[in-house]
Every structure is written in structure tokens, then in C-alpha cells.
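With one protein chain held back, the other chains of the complex are shown just where they sit.
Labels run A and B following the written order; every chain starts at residue 1.
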Amino acid sequence: MIELTVKRAMSDPIMAIVRAWADEEIMFATYLLGRSCAASPDLEKILAMASIGQDEFGHAELLLNLLVPNPSSRRDRERYFFERGPSDFRICGLLKLELLDDWAMFVARAFLYEEAEGVRLRWLAQRPQLADVVAAMAREEEEHRRYWRWWISALAKHPEARERLGAALAHLSPYVGDVLWAEDGAPSWDPLTLRKQWADEVSSFLLPLKVPDVEALIARMGEEPGPSPEVPSFTKFIREQQRIYRSDPEAVTWG
Amino acid sequence: MHEYEAFVRFRKGEPLQHVGSVRAPDDDSAVEAAYTVYLRRDTFERLWVVGRQHILELVPDPDADRRRIQDTEYRRPSFFVRRLAGAGYVPPRLSDD
Partner (left out) sequence: MTAVVRDGFPAIGDVDGFVAYIQAGGKVEAGDWMPDEYKKEIIKIAGFQAILEVVPMPLFRKWMYFAPTLWRRRPLLGKIQDEVGHCHITARMLEDLGKSREELFNDYLEGRIPLNYPFKFPVESWGELPAMLLLTNSAAIVQFRSLAHGSYLPYCRVMKKIMREESFHFYHALQLCHELVTEGTPRQRAQVQEGLAKWWNIAIYQFGPPEGLTKSRDWRKWRVKVDENEKLRQQWIGMLLPIVRSLGVEPDPRLERDPETGEWHYSPLDWDQFFRLIRQRTPLEEWYIEEFRRNYEGDLWVMKALKELPAAA
């Protein structure tokens, strides 16, 4: 177990970024969990996702330790997740979509999100208070990025799959507006610069693969951030997850 | 000349294990060489010989800062056995048959 010193001197704007980070990791991990439960002859893929999902839950736990009053209290971390309302979750539109049904959608979103993670991690690595946490995650995140990039390039090699990938990326395009956008972020957190980095890295990987119709997506990715379209299913999704916990306020533990 | 790796299952029921490599000009010579070098004194169930160029390999990078978060202790029985013990409950041992 890595003992991380909790730095109480973290500024509020950085806390805002970590809050979004934690929420997004939990959500992404949950989708990986969901997708790991979908049968496929490609059992190897399910095994890989279950492994990535466990990594992401681990990351989320590390981050929650930075956010709760008493990091050694499991109860505090649980309360942090279950006792906030859906609108208190800091999640970009890209991660409000569940997208479990189609592999092209799932991979396209995972790829875009993990590439944004890479940009975010590099920025956070420069904050001394977070260096430990970032170092613990960086290696795994690099492996994850490699995994999603492999899928994108594998699908791009096959005409039908490439079409589906293009369609998936186009579908996700409206939801990239609020990625890497911390509303009350630190002064040195410049969403536009970070988003341009994100757009550049994604486009330099994606364009040579000849995936169709990605120009609009990439343009949007590199723009000033703005709100994402509403995802009505997200509110319901959070409430469903919290229902049992909230059904018994007397409970000291849920296991 | 090519390098070949040799794997042997000595006894029924055991997994194949790597016993070493040989250098040989072609596949047939390689099998012969592996047998001569590694198996002259042993009984064995089967021998595999594979050209090294056909082997795909993955090696973890020892210099990388590969600290896995919380290890994977949550996946070990001992993690849950300790929690139970901490709560004063001694679970039975599952027989490791």
C-alpha cells in the first residue's frame, strides 16, 4: 500500500481540478465494469477492460483520499460518492454518456478521454502537492493509452470498422466541449492551451489512420471550452447508483 | 545457423518447462540437437522445439516507477481473512487440495 502524505495546503482551485478528476475516474471505471460484463467471443478484450477498470477504481480511491476530511476513513470516501446529488458531480459531457452497447462508441470515447487524461496528468505532475499521486498513476495511464490507441488503429485498418469509428467520433463530437474545463480552476490551468494540446495529440494520431470526418471533432476539441448538451440519462444513472445507500440512513456500513 | 528454444514435459501431468536452447542450421537438426543436449539421460513425455524468431516476448521494465496502486492486495484471500480476523472471526481454511 502506498502511503501518500495528504497535502492539506492544496489550493481550492487545484482541489476543483482534483474533484473533477476523481469523479471522472469513478465514472469511467464504472463504464469499464459495465462493459466487462458484456459477453463477446473476444474474451481477451473483456479481461483487458476488467484490468483497466480495476486500475481506474484504484486511481479514484487515491484521489478521494485527497478530497475527504479523513483519508483513512472508508466511510468518508463512501459518503463523498453517495451523498452528493447528480448536479454536484464534476463530469464532462463525454463521460456522462454510458455508451455500453457499441464497441466503436466505447473505444472512441475511451480513447478521447484517456488522451485528455494524459494532458491533465502532465499539467498536474508539475504541482508539487500532487507529484506522488501522478507518479503512481502515470505508468498505468500510459499502458491504458497504448491499449486504446491499439484499438483505434486496429479498427481503422478495416473499411467497415473505420466507418463505424468515424461515425462514433462524429456522434461524440458535441460532447467534447467541456473536457479539461475546470470552472474555478487554478490561474495556471488554461483550458484553451490544454485543449489545443489534446486536439493536437489526437489529430496527429488519428489523421494518418484515414478515419473519415474527424476534422469537425478535432476543431471542436481545440476550441474554448463551453457547456455540453444535456444528458438526461445521467441524472437517473447517478440516482440509481445511490438508491440503496440512501434507503437506510441508519446504516454504518454497506460492506 | 539459428537459435532454438527447447521445452520438455518430463512426466505426465506436469506443465511443459523451458530447458534451454540450441543452435542448429534447420528445424530437424534443432530437434535432434535439443534431444541430444537435454534429454539423453531422462525419460520424458514430450519435447517442443521452437525457433527463437517465432517467440513473442514481454519483459517488464525494471527501471520504471512501477508502483501499482495498493498492489493488488484486495485480490488476495489474505486481505479478507485479515479483515475477518480484525473483527474477531476466524474463518475455516479451505483445503488446498
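Odds and ends about this structure:
Throughout what follows, a contact is a pair of C-beta atoms (placed from the backbone, for glycine too) under 8 Å apart; a residue touches a chain by one contact, two chains touch by 3 or more.
Computed from a prediction, not measured in an experiment: that's the story for all the values here.
Interface residues of subunit B facing the missing partner chain: 9, 12-13, 15, 45-46, 72, 74-77, 80-81, 83-84, 87, 89, 91-92, 94-97.
Seen from subunit A, the chain kept out of the figure touches residues 26, 29-30, 32-34, 36-44, 46-47, 50-51, 53-54, 57-58, 60-61, 74, 77-78, 81-82, 101-103, 154-155, 157-158, 160-161, 164, 240-245, 248, 250-255.
By definition in this document, only the chains that are shown with their structure count from here on.
The centroid of the Cα atoms in subunit A and the matching centroid in subunit B are 36 Å apart.
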